[in-house]
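Everything on this sheet refers to the single structure shown next.
Left out: one protein chain. Kept in place: all the others.
Then we have chain A:
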Amino acid sequence: MHKYIIRRILVFIPMLIMLSIIVFALAKAAPGDPFTGKILDPTVDPEVFNEQREALGLNDPIPVQYFRWATSMAKGDFGESMYYKGRDVQSLISERIVNTVYLGLFALVITLVVAIPIGIYSAKNPYSPLDYSATTFGFLGLAIPNFFFGLIAIYVFAIKLGWFPAQGTISNIHITGFSEFLNRIHHMVLPGITLGLAGTATYMRYMRSEVLDVLGSDYIRTAKAKGMNDRNVLYKHTLRNAIIPIITLMGFEFGALLSGAIITEQVFSYPGLGTLFINSITNRDYPVIMSITLLLGVAILIGNLLADIFYSIVDPRIRYD
């Protein structure tokens, strides 16, 4: 097991290098640089911009630029933002990422708390009214795009009903302590539900089909034939098996939530990594764009590794030796 994890982490390195090349190539392939579109002031000599480009190394050959970027990234120096003058990318990212992680966790909790019990109920009572409603909700949840659901949620729950704030993370900065916590949760409800919507639908469908599948298996019949009661059959024998693919999926969810947050945060003007990312794209702030893209890539790689490790923990048949 340890060997397997070490091997997987070693495989990380070439994948990371590939990822960095792709990220860099994409950034370079995009038209324009930080000075494009800024040449509005006719009094500034275009030559000045060119000098600036030269100073920033934007005129160097692309492989040289890549190596300069990659080595500084490897040293943990993500560079300086070109838009927020004088701010390094680390501090920009680190002040936003906390919000995104909280939002992601909140969405994940909502997803699991809603999806798993409903999925189990649907499997225990297939074709019941609640199962049909859940199925309908599931398909809607998968079919409705995040941003659209977010806009409707804002219109209904923030504007019409006024139950939840439409944007931001906190009402004002003077709130502290437990009420700060509550206030932040209150702000996270709408974006959290929006972000978790597709996941909730997916997990619910998965849970339903897994539980149904397991309930029909031979070993459940054995458990019943042993005289185990319904509770034991469901919560011990069935769930322990049905949860295996769910736990595996959760590893992937790790990366999916972070990248899904990009659109949701934008809709709710939630100051997380997503809004920073979109703003950086609009501002052609390449160091930030590249760092966030790389970060999301790493998050997905880690998520996959976690999925594999979880898988071997919950399923004794899987041993990576």
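The working rule: contacts are C-beta pairs under 8 Å (C-beta built on N, C-alpha and C of every residue); 3 or more make two chains touch, one makes a residue touch a chain; residues count from 1.
The working rule: contacts and distances are computed from a predicted model.
Peer 1: Leaving aside the chains on screen, match the unshown one to its UniProt name from "Xanthine dehydrogenase small subunit", "SoxAX cytochrome complex subunit A", "Na+/H+ antiporter subunit D" or "ABC transporter ATP-binding protein".
Peer 2: Spelling it out: the chain absent from the display is recorded in UniProt as "ABC transporter ATP-binding protein".
Peer 1: With the full complex in mind, choose from A:Val23, A:Val89, A:Leu195 or A:Ala223 the residue touching the hidden chain.
Peer 2: Only one of A:Val23, A:Val89, A:Leu195 or A:Ala223 touches the chain omitted from view, namely A:Ala223.
Peer 1: Among A:Arg184, A:His237 or A:Arg284, which one touches the chain that has been omitted from the display?
Peer 2: Of these options, the touching residue for the absent chain is A:His237.
Peer 1: Using the touch rule from the top, list residues of chain A that touch the missing partner.
Peer 2: For chain A, the residues touching the absent chain are 216-219, 221-230, 232, 236-237, 240-241, 244, 314-317.
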